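One protein chain omitted, others in place.
Letters A and B mark the chains in the order given here, with residues in each chain numbered from 1 onward.
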Amino acid sequence: MTDQLRPDGTLRHLITLEGLSRDWMERLLERSQSFVRPLGARPPVSHALAGRTVANLFTEPSTRTRVSFELAAKRLGAHVVNLEVQLSSRIKGESMLDTVYTLQALHVDAMVIRDAEAGVPAAVAANVAPHVSVLSAGEAHLSHPTQGLLDALTVRQHRKRLDSLSIAIVGDIRHSRVARSDYHVFRALGCPDLRIVAPPALMPAAEEFAGCSRHTSLKTGLKDVDVVMMLRIQKERMGQADLPDADRYFAKYGLTPERLAGARPDAIVMHPQPMNRGIEISSDVADGPQSVIRDQVRNGVAVRMAVLEEVLVAGTGAG
Amino acid sequence: MTDQLRPDGTLRHLITLEGLSRDWMERLLERSQSFVRPLGARPPVSHALAGRTVANLFTEPSTRTRVSFELAAKRLGAHVVNLEVQLSSRIKGESMLDTVYTLQALHVDAMVIRDAEAGVPAAVAANVAPHVSVLSAGEAHLSHPTQGLLDALTVRQHRKRLDSLSIAIVGDIRHSRVARSDYHVFRALGCPDLRIVAPPALMPAAEEFAGCSRHTSLKTGLKDVDVVMMLRIQKERMGQADLPDADRYFAKYGLTPERLAGARPDAIVMHPQPMNRGIEISSDVADGPQSVIRDQVRNGVAVRMAVLEEVLVAGTGAG
Partner (left out) sequence: MTDQLRPDGTLRHLITLEGLSRDWMERLLERSQSFVRPLGARPPVSHALAGRTVANLFTEPSTRTRVSFELAAKRLGAHVVNLEVQLSSRIKGESMLDTVYTLQALHVDAMVIRDAEAGVPAAVAANVAPHVSVLSAGEAHLSHPTQGLLDALTVRQHRKRLDSLSIAIVGDIRHSRVARSDYHVFRALGCPDLRIVAPPALMPAAEEFAGCSRHTSLKTGLKDVDVVMMLRIQKERMGQADLPDADRYFAKYGLTPERLAGARPDAIVMHPQPMNRGIEISSDVADGPQSVIRDQVRNGVAVRMAVLEEVLVAGTGAG
């Protein structure tokens, strides 16, 4: 995916964080930070994307990620259209591409795509005209790049630099696009101690997550970490994990104040949401003083504004 | 619900009309009136809410109330996002609050909520940050405050003062949030003769609607009234009302020109819509010269503009 960047080094598509440089990431996070406002303050609005059009192509429209992209685009002055489509079911017969060509002919400048099938955003990106950008909003179990960036932004707000931190990602790593995007961004930003913590059946394949230590014990996985990134567990996965019900999963992998006490005293707790409270995380922790979960949401709009601005403005020489 | 108002007396949340003062209501109706334009004239537009964000949280998105709130917000310059969510099914496990915190972290300033379960708007209001407002767009059988206000505005446009009027509310009072909100606003504005007219089984509990006379006969209920407010009857309620089918319901409680003749000659006829024509109201009456049903719709946008303006602008000291 080297072709996510334009010749001038600015972003054209955002499909995966894999392969993007530390420099690019730091610049993007800095720009994102400029869009962050505290809760209760007015969010920044501008006309940077006036006359531009962003299409949200989601298989299910009522998600927080769709709303986050929609508000990011609107606050930059773009027109937004929402479509409920499942592109993957159309890959055969080329009708996925007909949908894409249609949107392009309608002068859509950026397509934000969430799809459960691997390869859809890249297939679209390979076929759009040079001025059109594709942004993944979640691709199968593989990639959720704006989530990775907002997670990195959240860590930086609380810890400045990642290159001396210990970070544990906990839960269903095997099926998680969030874990994979976090892995790419945390590694690129120099995190020296990145741990994945999961039941054996939810560990990723051996060749993935190179350089991470692997822990099936939550206790050893969390020991002295600076950041605990909890993942959502799908209920149907618990059987595969030999932890057949929510109670047993929680008993072994749920984050409680007691377990969290094994991390550094100032460790922060993150979760991409939606949370299964009482399954992977207790409400005490989710709403406790170490939780930065709501910061993640706020940072999500900021990151998406920075990404939309870069793909739609920077590339035209106007940025 | 005394905490609907801010210390300076301006509205922060609008969840029920119960307990709001006559002064506040009259000021709100006056401001609403300033947003009213005749059919065919351009509606007022402004930038009063520029940079603000309104989220519509409806369990079913294609309702006239959702569109009315959406247009009110857009004409004041706000950004609007629509979400189809059922918050009540999420009350357990606290995930309702996670949805609310997420929207708040996305810098949503006002949440417009319709939910079939009692207590949802108040539960949200009790948990949002100080700068966020909650507006009920219909709560169970309990409250539909903007409907009450638009009904009062409609009456005032035709009769100036409510404190010498006779008003009859007719139909399924027991299950009607419209009836309850109308009751609160009509009483607060001094209506001296407020009647509820219903089959016995659709009468509210004895402790509700204090001060209203109760009529099971449409004829006595309508006698010499100035305003007839018809309610929608759900078909499944007719069995409970011992009026097992539409024809029998219409024969006994349907508003026809003959029945309407028992009211004052200049009485106005109202209905919150959608109407069951031929069941609770005949088309002759619904489309007749005494009907002000379409005025109610027009007044709905005006009231919602006034409410949005007050909760989002007045409270900041900018109003």
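Keep this in mind: contacts are C-beta pairs under 8 Å (C-beta built on N, C-alpha and C of every residue); 3 or more make two chains touch, one makes a residue touch a chain.
Predicted, not measured: the structure shown is a model, and the values here were computed from it.
Q: For the chain that's not shown, point to the residue among B:Thr16, B:Ser68 or B:Ser166 touching it.
A: Checking each option in B:Thr16, B:Ser68 or B:Ser166, the one touching the absent chain turns out to be B:Ser68.
Q: Given the contact definition stated above, which residue among B:Leu5, B:Ala201, B:Met275 or B:Val313 touches the chain not shown here?
A: Checking each option in B:Leu5, B:Ala201, B:Met275 or B:Val313, the one touching the absent chain turns out to be B:Met275.
Q: Consider the whole complex, including the chain that is not shown, and state which of A:Ala41, A:Val81 or A:Ala126 touches that chain.
A: Of the listed residues, the one touching the omitted chain is A:Val81.
Q: Considering the whole complex rather than only what is displayed, give the residues of chain A touching the chain that is not shown.
A: 50-53, 55, 79, 81, 83-85, 93-95, 98-99, 101-107, 129-131
Q: I need the residue numbers on chain B that touch the omitted chain, in ascending order.
A: 37, 39-40, 42-43, 45, 61-62, 64, 67-68, 70-71, 74-75, 273-275, 277-278, 283, 294-295, 297-298, 300-301
Throughout what follows, only the chains that are shown with their structure count from here on.
Q: As a quick test, compute the distance in whole Å between the mean CA positions of chain A and chain B.
A: Once rounded, the distance between the two centres reads 41 Å.
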